[in-house]
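Note that one protein chain is taken out, while the other chains of the complex remain in position.
Coming up: chain A.
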Amino acid sequence: MENSLDPAPPLLEVCGISKSFGAVRALQEVDFTLRAGEIHALLGENGAGKSTLIKVITGVFPRDGGIVRLGGEEVAPRSAKAALQAGIATVYQEVNLLPNLSVAQNLFLDRQPMRFGIVREAEMRRRAKALLAGFGLDIDVAAPLGSYSVAVQHVTAIARAVDLSARVLILDEPTASLDRHEVDILFGIMRQLAGRGIGIVFVSHFLDQVYEISDRITVLRNGRLVGERETASLPRLELIRMMLGRELAETTSERASAGEHKAREVCASFENYGKAGYVAPFNLELRHGEVVGLAGLLGSGRTETARLVFGAERADRGQAKVEGASVRLQTPRDGVRLGFGYCPEERKTDGIVADLTVRENIVLALQAKRGLYLPLSRREQDEIARRYIKMLDIRPADPERPVGLLSGGNQQKVLLARWLATSPRLLVLDEPTRGIDVGAHAEIIRLIRELCDDGLALLVISSELDEIVTYSDRVVVLRDRAHVDELTGEAIDVSNILAAIAADGATVAHEGRA
């Protein structure tokens, strides 16, 4: 199977891997090669089979067919642990270490230095410190891992994997929750590891980062291999075409002209609204047919504002009005009754009910709004589910599939469907495009515009300023848990937002990938 054109023999060679879940063919005859010392991006839309491929390689899922060779020798790990022992380590987006244990304990979990059956804490801490120093990290290794930022947790997970003599390192969406500075640190570490001959598989939705760091790119679509290219010789448009199998629809749409929104009716307004220690009191007007973007750094009070507006958090001052009338807004139930909807940032923990079907997840909010005694009949539920599966192009288009088995982008669409089914007047979307591939990304942005044109009021949080600029009629900028600026019309552009965030001498550590 050696390709004579390859200058170096592959470190990891995957041939003809297939995997089915029931009737769904998640992977069909997929090939993948990774050379020693290269950073290889694995790309594809949600549901393309990236995660499945990783899990088959690392033995989390048994494979139906195909061969995996590591350094020329066939391997067939039966668990992630066996894969690790064979030299294939994986660090997932959600770091799966133990936040309550110390950094050192996490690094040496399962292999603590022992003497007479007692863990040598000091020795362990010393070695942990030395290990992390190699990654340019100087932290207190005795502190619990959970007390550190996600970036530090990622580096710890990588350090642990590399120290376990990994030859292949798989990073699944490692940058999704890192800010730009942290991404730079991570990339530095990746380059250093590649320089030591480790092969790195990099899964990401951020194409900028892929072009910045990767040597080669493999693209999957619908469980099949589309192609493998050198990054340097692959134009971006060509890459997107490979991923989508079609030309990307233009995501930019012209904004409403500056004067137009003045005429729109106010849907909900918040006067001097706030909660001590949560968000400073703010004034906010949300109008029908208007998208308001919330911009700011992580921790600036964006999510907190969204939760107050929806009623997930109880304000301790101020007045909320809907269509001009004062309302009670203290619980999510109040919000739902008022015709608000909220897609939270943490889809898995706060959004979907993984065990329930797509249909049940879609009708949940509508049913809650109607109350116990007006149950939706099965026929009504089926009809609603079918309508939104079609409208939002949810895949697979099976209303009876547990929603936990869907990809992130499709779960996000199910959540949107849940709220659209309640015919809301206001939708609050917290990072609606986070962790979603390019295709679904563009679709969701298009949906936001469409909903807005239908007269819905939207409040959207995003870390991607390009995105906010694309769809917002107004942008509220937050800093240090307070609303500090509001941009409208022509004033909305990335540099103005950055300037507002950075005003007062705050450092411009622009979060995200704009």
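In this section, a contact is a pair of C-beta atoms (placed from the backbone, for glycine too) under 8 Å apart; a residue touches a chain by one contact, two chains touch by 3 or more; residues count from 1.
Just so it is clear, contacts and distances are computed from a predicted model.
The complex includes a chain that is not drawn, and of the options "GDSL-like lipase/acylhydrolase family protein", "Succinate dehydrogenase cytochrome b556 subunit", "Sugar ABC transporter permease" or "Tryptophan synthase beta chain" the UniProt name matching it is "Sugar ABC transporter permease". Touching the missing chain, out of A:332, A:396, A:455 or A:489, is residue A:332. Within the complete assembly, A:352 is the residue of A:57, A:352 or A:416 that touches the hidden chain.
Across the entire complex, the residue among A:312, A:329 or A:427 in touch with the chain not shown is A:312.
For the options A:148, A:342, A:388 or A:471, the residue in contact with the chain missing from this view is A:342. Contact between chain A and the absent chain runs through residues 62, 310, 312, 332-333, 335-337, 342, 344, 349-356, 360, 363-365, 367-376, 378, 418.
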